[in-house]
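One protein chain is absent from this view; the other protein chains keep their places.
Chain lettering (A and B) follows the sequence in which the chains are written, and residue indices restart at 1 in each chain.
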Amino acid sequence: MEGDLAHIGAGLAAIGSGAAAIGVGNVAGNFLAGALRNPSAAASQTATLFIGIAFAEALGIFSFLVALLLMFAV
Amino acid sequence: MATETHDAAGTAADAAPGMPQLDFSTWANQIFWLVVTLVVIYLVLSRVALPRIAAVLAERQGTITNDIAAAEDLKQKAVEAEAAYNQALADARSEANNIIAATKADIQKDLDVALAKADAEIAAQTAEGEKAIAAIREGALESVKAVAKDTAKELVAAMGGTADAKTITAAVTARMKG
Partner (left out) sequence: MATEAHGAEEGGLVFHPMDQFIVKPLFGGEHMGMFTFTNASLWMMLAIVAVIALMVFGTSRRARIPGRAQSVAELAYGFVYKMVEDVAGKDAVGFFPYIMTLFMFIVFSNFLGLLPMSFTPTSHFAVTVVLAMLVFLTVTIVGFVKNGTKFLGLFWVSSAPLALRPVLAIIEIISYFVRPVSHSIRLAGNVMAGHAVIKVFAGFAAIAVISPVSVLAITAMYGLEVLVSFIQAYVFTILTCVYLKDALHPSH
């Protein structure tokens, strides 16, 4: 019974991956919108883009980690 | 997802102790080998690889700079050569113009001389011709006078008179002047 609850929790935690996907899409989409407005400044900001994507993605990875912990470690 | 996870958990739980990442008994081992790895990579990179690559890049940069300088030099030389060529061309052109002018002047002089000579010859010939015409005209006048004298004497004789030559000459001369 406890294991089943943990599995449900893992499935819920997996929603976080989708949320992170929305976040990453936001970052990349806004970067693209800005880059198309001012293409000359885009190249200098790719590092910022990757940092932003990394931060957004890290939180998705946290939820993935929670799912894994619930599945395998609890 | 539920089936999959259920299945995965069911089998994995039997085979492996959950997440191997959270098996802390392996951490000391991994950390030891990681530190060894990092130290080796650091030493290799900082002692051998990075200085070498930096040297290669610096050398290449130097070569490129030198080559650019040499190219600049050669370009300068090319510009100078072009200037010299243009100068030579201009010199040659002006030389040619000088020669043309001199030749023209020479020819003009010769022409002038020849013209003057020809003029002089023509004038001489004209004078000679005029003299000849004058002589011929003089000769014709004398002939006319003699013919007139003879004719006058014959006329006087035919009319039965006699006339001395002196009178006839005077008369003819007077008539011809008249």
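Please note the rule applied: contacts are C-beta pairs under 8 Å (C-beta built on N, C-alpha and C of every residue); 3 or more make two chains touch, one makes a residue touch a chain.
A quick note: this is a predicted structure, and the numbers were derived from the prediction, not measured.
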Message: Going by the contact rule already stated, which one of B:63, B:76, B:97 or B:173 would touch the omitted chain in the full complex?
response: B:63
Task: May I ask which residue of B:46, B:126 or B:167 touches the chain that does not appear here?
output: B:46
- request: Spell out the interface residues on subunit B facing the chain that's missing from view.
  value: 1, 3-4, 7-8, 11-12, 15-16, 18-23, 25-38, 40-42, 44-46, 48-50, 52-57, 59-60, 63
- prompt: Which subunit A residues touch the hidden chain?
  reply: 47, 50-51, 53-55, 57-58, 61-62, 64-65, 68, 72
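What we mean here is this: only the chains that are shown with their structure count from here on.
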- prompt: How many angstrom lie between the CA centroids of subunit A and subunit B, rounded to a whole number?
  reply: 75
Message: Which stretch or stretches of subunit A touch subunit B in the complex?
response: 3, 7, 10-11, 14, 68-69, 71-73
- request: Would you tell me which residues of subunit B are touching subunit A in their complex?
  value: 1-2, 5-6, 8-9, 12-13, 18-19, 22
